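These notes are about the structure you will find just below.
Note that one protein chain is taken out, while the other chains of the complex remain in position.
In order of appearance the chains are A, B and C, and numbering begins at 1 in each one.
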Amino acid sequence: AGVLTIARNEDSTTFDPIKSAQNVDNWVFSNVFDVLVRVDASGTKLVPGLAESWTISDDGLTYTFKLRDAKFSDGTPVTAEDAAFSLIRIRDDKGSLWGDSFKVIDTATAADPKTLVVKLKGKSVPFLSMMALPNASVLPKKLVEGAAADTFAEKPVGSGAFSLVEWRRGDRIILKKNPNYWDAAKVSLDGVEWLVIPDDNTRMLKIQAGEVDAAITVPFSRVAELKTNPDLKVISDPSTREDHMLINHEHGALAKKEVREALDMAIDKQAIVEAATFGLGEVAYSYVPKGALYHYADNLRRPYDPEKAKKMLADAGASGLTLNYIVNAGKETDEQIAVLVQQQLAKAGVGVTLQKVDPSQSWDMLVTGDYDISVMYWTNDILDVDQKTTFVLGHDTNMNYMTRYKNDEVKALVEAARLETDPAKREAMYVTLQKLAKGDVNWIDLYYSPYINVTRKNIDKFHQNPLGRFFLEETVKN
Amino acid sequence: MSAPVSTQRVNRTLIAGLVIVGGFVLAALAAPLIAPYDPIFQDGAARIQSPSLAHPFGTDNFGRDILSRIIYGARVDLQMAVIGVFFPLVIGTVIGAIAGFFGGLIDAVLMRLIDIILAFPFLVLMLSIIAILGPGLSSFYIAMALVGWVSYARLIRAQILVLKNADYAVAAVSLGFSRPRVLFRHLLPNSVAGSLVFCMSDAVLVLLSGAAISYLGLGVQPPTAEWGIMVAEGQAFLSQAWWITLFPGLSIVLLAFGFSMIGDALGEAMGVHE
Amino acid sequence: MSAPLLSIRDLSVVVRGDQGPRTLLDRVSLDLAPGEILGLVGESGSGKSLLCRSLVQLLPSRAISVTQGEVRMGGRDLLALSEAQMQQVRGAEIGMIFQNPSSHLDPLMRVGDQIVEGLRFHRRLDRAAAKAEAIALMGQVGFTDPPRQFAAYPHEFSGGMRQRAMIAVALACDPKILIADEPTTALDVTIQAQILRLLMELRERRGLSIILITHDLGVVAQTCDRIAVMRQGRVVEVGDKRALLARPAHAYTRALIASHPSMPVTNECSEVDDQADEAKVASLPPPSAVPARPLVEIDDLHIRYPLPGGLFGRRRSFSAVKGVSLQIRPGETVGIVGESGSGKSTLARAMLGLTPIADGHVTFDGVTLRGQPRVALAKIRHQAAMVFQDPFNSLNPRLTISQTLTEVLRVQGKVPSAAIPARVVELLALVELDPELAGRRPRQLSGGQCQRAGIARALAVDPRLIVADECVAALDVTIQAQIVALFQRLVKTMELTLVFIAHDLAIVRHLCERVVVMHHGRIVEEGPCAEVFERPREAYTAALIAAIPDIDPERRLLAPPVEKLAS
Partner (left out) sequence: MHRYSFILMRPLQFVPVVFGVSLITFILVRMIPGDPARVLLGARATPTAIANIRAQFGLDEPLWLQYLYFLRNLANGEMGMSIVYRIDVLRLIGTRIEPTFALILCSVLLSILIAVPLAAIAARNQGRPVDHAIRFVSTFGIGFPPFWLGLMLIMLLAVRFPIFPVSGYGETLGDKLAHLVLPALTIALSLSTVLLRSLRAAMVDWLKSDVATAARARGMPESIVFWRHVLPNSIAPTINLLAVNIGWLIGGTVVIESIFALPGMGQLLVRAIFSRDYMVVQGIAMVFACATVLVNFLADIATVAADPRVKL
């Protein structure tokens, strides 16, 4: 029982799920809304949400969801009509940020109040995983339709475990237990408050002072110290976050595979793990993060060998290489890594010019190819690896995540894997992809890192799954 | 003549101020000679060490020697203070002098411009300019110059407005001196005292603005040693490694102290109050 | 002499400074009888103010202290009183009025409240009673509408009114002694006469004893019973007014009397070797006999200043000069007199093209300013120069005297640059400035020295016309006399045309051939000096002349209040 107060570093932007693509919003959407299909706590399985069960037609084009008896927080029942409306809305609404991702849906109709039938335009294995996106939550049709959407975004009604009481912008979001939630009996908390405390120090001081029950996004540098505090519990949950170094394949010597290999060998990832994550992370070796589906644990790991790297560069005619490194301003770890990489590459004879730019601008520079290297990260938001694979290797319109990496064999394989329904075959295909990407050094995998959160001693079961969802319906405040 | 006691005090304040600022200038000039380590060298084995004989001010999370970084930082911070004040001073003085001296339409237009800049949120300008030009010192200087001249222009204009009716200015006109000569040779030298005093506290403001920008993540390029960014980055280790923030923080405070003392002494000597 | 009300014995005051202690007052002894007016005269810095301030223990700095002596009043030694006891003496027994009423009245407090403040503190009156009393007092000191003026702020008053307010504040607690520290130095002669008359009336009515500080012997001669002469911290001579003026014992007193401008011209103190020059001038034909073209010709001149305020762009303006016509012939010495604010400076500036002209014409040597501004200005800048009232503020404080002169010579370009240093030396000699002073800045010079530098600067232009705007008003009488003598000499030797502006008629009478009287922006009278001063045609002129305190105590200062007559 009791109200759980959680300190985080940023405020939500909206309560209309289709209008946001940010974690800050998704993490609250999951509290307030519910989806047809959920990803379980381990982040590896799809489990029933609002849909009790589902069937897939043999041609893989028709999905039939059987909805459970659930109610929205205002007491009206959740119907297949609402579900169909929500799917069409995320695909077609002018304000939707997800239109492209849901284009594969052809029709969504309510066969009866509890049966939703979705027809796809083409076969898509990842489709079911997409249903678990908080952005695809089921919304009450009559409250969202037409002009009501704007009001709804501030006074949302959902079928999640909690419902919104008040949103004090910039300060906190106050949620209370939703008595109409289909699994309400299991929910222990009376309510949840998401507080905004942007400064890392203040956030940590806030929980140390006992003014909040939990604080999320704990800086790695703080973990050791917080662990010594007997009133606190530091929780480390595996995540799908992977930090990697983008390489612009179109820039001079970087087009040569040997040069990229040399760079991979010139970077001491273990040192980065030590310095930037204080040993909490783990050296990465595949673009598919550890703990995610189809992760290949035996992928190639090039040893750290600056001497050899130097030689390889000389052999490739690229000694005296100087690289333009775009650093995202205001991200502490990114700046730390930049400084470290600069020093490491110097040992291999590679000069690095750091160029710090505001993160919104760095996007533009990466897109236009106005860079040599830059560190970015990716966190999966759906269970299936296809999404990331397509973005990173599938010759997507975004130039393979701005790296301009080109390999037609890889591209064909990405297409094939998307349509492969046999899990074993599919896994094999993704293993191959991981090997090929590593071989080509599409980018340099740096490290995997966990979600680090901290709670007061009296809080139990405060967990995130690798996709980031908090399971507050299970959390207990003693 | 009339107050021997206060003359002595002025001198003491001035000397104390000059000693502090001069000390930093020396440290900056002689940095390669006196700094015990390379300021950007990272010693993986010596991360976050508390002050010791080997590292008198301790090391930071990269194992860089804080003392050396402070010494090298003096170069950047003094440069920031000087350039961050110099351009506003020059631009503001010229504009203020012209507005005050010529009056009329020029004055009216410049005054409206000043009103606009005063009403313009400093942060929007600062962050926009830095975002447009990219983080770094030159963007910082440009932003400071675009905003900072206003205070000087107002000070100088007010002075010139008074002085241009002073007898010696009228005398200069009546003796057939040209207008630029009257303005630049007679009026300006007599009106800059207030600005020179203000300079000193302005230098402190510049350093603090720099630190604030670093806090917002748009400070100088890493791995440059600069006090503001050292404090801002060291925040993460505030409770476990106080020395990472304390020493650069104290350096800012001390340099600011030196500047204010010089400003005080100048003000008292020239009979101007801020 | 009856038993003294206040008796000062062997009072010494010392300032501790960098170079050890310096004695500012040296064993001063003085007595003040009940109902007596004691005049305290002496050059600037002689310790007059200090003496009075030590009576009430209000020394100007912590470094200054009384080292010996006593001040007896009603059986007590004032110097031995505690601060709390002293507060009862100040205001209640000894009231003070100061030289500069503008800076001594609190600008943020209504005048009436400043009077009330003392009444409530010393006499413990309640608000209403105090207010009534204050209004009565304001009436006594000559306010015309006390109930309304009670609520006015000091800046809304003229200088004379402010001085009256100051007096009312001092009288509020009915003191036995009033110390008036140069109460009229900043004021017009006409206002000065009113204030002095007020002080004498108060003495009659209240039986006040007054110590009147001044450096104008004329003021003393007109008002005081006894005179004390101070010099360098000592009282060099004390005595009954008539006796002292008639038979000054001390050389300094004699010098003071001699340099008083109201002394007849024949008694003049100018150097003996001027005789020769004077002879030369006398041999020249009178200027009017030469049908020369006027050097300056002013025709129906109007000058307006914009006034601040004015709602929605309706600009209001104030006419400082309203239709003045005047001709000045080469070689003439013309005096312009008139009360403060009558437009003298404005006219002078207009003559030199330093002020925009609203209407009318100024012609300099045949070129009109409005017709051919460029030519005229170029001509004026080359042939005319101005000497300013304030010797310190008219010199650029950052430049040394020789830098100042050099710059003028260079800009004017009349002297080849190689010859400039020599010319500087020559100019300094001309104004009798020690060449050693050339390297100093204005702040390092005395007022008289600065004023000489100012004149040298004007001469550097090698002008035909010099306009001197109140160039001696701020100086001591003795220095005044020197500067006037210098002008006389220069005019005679250099064929200058001189326009001499002053509100002190005595000096003008001394120096000029012709005088122009201005009032409220108009010329009210004009003519040869001797004529105008002997037989003024206008009442205003007569009032001005009558207001000059003569050093001869028998020529009483009895003229009626000027404003009422003239306005």
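Basically, a contact is a pair of C-beta atoms (placed from the backbone, for glycine too) under 8 Å apart; a residue touches a chain by one contact, two chains touch by 3 or more.
On a predicted model such as this, the values are computed, not experimentally measured, just so you know.
K.L.:
Which visible chains touch the chain that is not shown?
P.N.:
Across the whole assembly, the hidden chain touches A, B, C.
K.L.:
Touching the hidden chain in the complete assembly: which of B:125, B:142, B:161 or B:269 does that?
P.N.:
B:125
K.L.:
If the hidden chain were put back, which of C:20, C:75, C:107 or C:416 would touch it?
P.N.:
Only one listed residue reaches the unshown chain, and that is C:107.
K.L.:
Quick one: say which of A:304, A:391 or A:471 touches the chain that got left out.
P.N.:
Only one of A:304, A:391 or A:471 touches the chain omitted from view, namely A:391.
K.L.:
List the residues of chain A that touch the chain left out of this view.
P.N.:
Looking at chain A, the ones touching the missing chain are residues 11, 13-14, 16, 19, 21-22, 94-95, 97, 99-101, 150, 153-154, 168-172, 195-199, 201-202, 205-206, 208-209, 211, 330, 358-361, 363-365, 367, 376, 378, 387, 391, 396-398, 401.
K.L.:
Can you name the residues of chain C that touch the chain not displayed here?
P.N.:
That gives, for chain C, the contact residues 56, 58, 60, 62, 84, 87-92, 95-96, 98, 100, 103-109, 117-118, 121-122, 153, 155, 166, 169-170, 172-173, 308-309, 311-312.
K.L.:
For chain B, which residues reach the chain that was dropped from this view?
P.N.:
5, 9, 112-113, 115-116, 118-125, 127-129, 131-132, 151, 201, 204, 207-208, 211-212, 215-216, 228, 231-232, 235, 238-239, 245, 249, 252-257, 260-261, 264, 273-274
Methods note: only the chains that are shown with their structure count from here on.
K.L.:
Just grab the chain with the largest centre-to-centre distance to chain C, centres being mean Cα coordinates.
P.N.:
Checked the centroid distances; the maximum from chain C is A.
K.L.:
Distance from the CA centroid of chain A to that of chain B, rounded to the nearest Å?
P.N.:
44
K.L.:
As a quick test, compute the distance in whole Å between the mean CA positions of chain A and chain C.
P.N.:
Centre separation, chain A to chain C: 87 Å.
K.L.:
Which whole number of Å gives the spacing of the CA centres of chain B and chain C?
P.N.:
The separation of the two C-alpha centroids amounts to 47 Å.
K.L.:
With touch defined as at the start, can you tell me which chain C residues reach chain B in the complex?
P.N.:
17-18, 61, 63, 349, 352, 354, 378, 381-382, 384-386, 388-390, 393-398, 407-408, 411-412, 454, 457, 461
K.L.:
Which stretch or stretches of chain B touch chain A in the complex?
P.N.:
40-42, 44, 47, 61-62, 130-131, 134-136, 216-218, 221-223, 233, 235-240
K.L.:
Quick one: which bits of chain A touch chain B in the complex? Just the residue numbers, please.
P.N.:
The contact residues of chain A facing chain B are 200-201, 219, 221-222, 224-225, 271, 274-275, 327, 329-332, 335-336, 338-340, 342-343, 354-358, 360-361.
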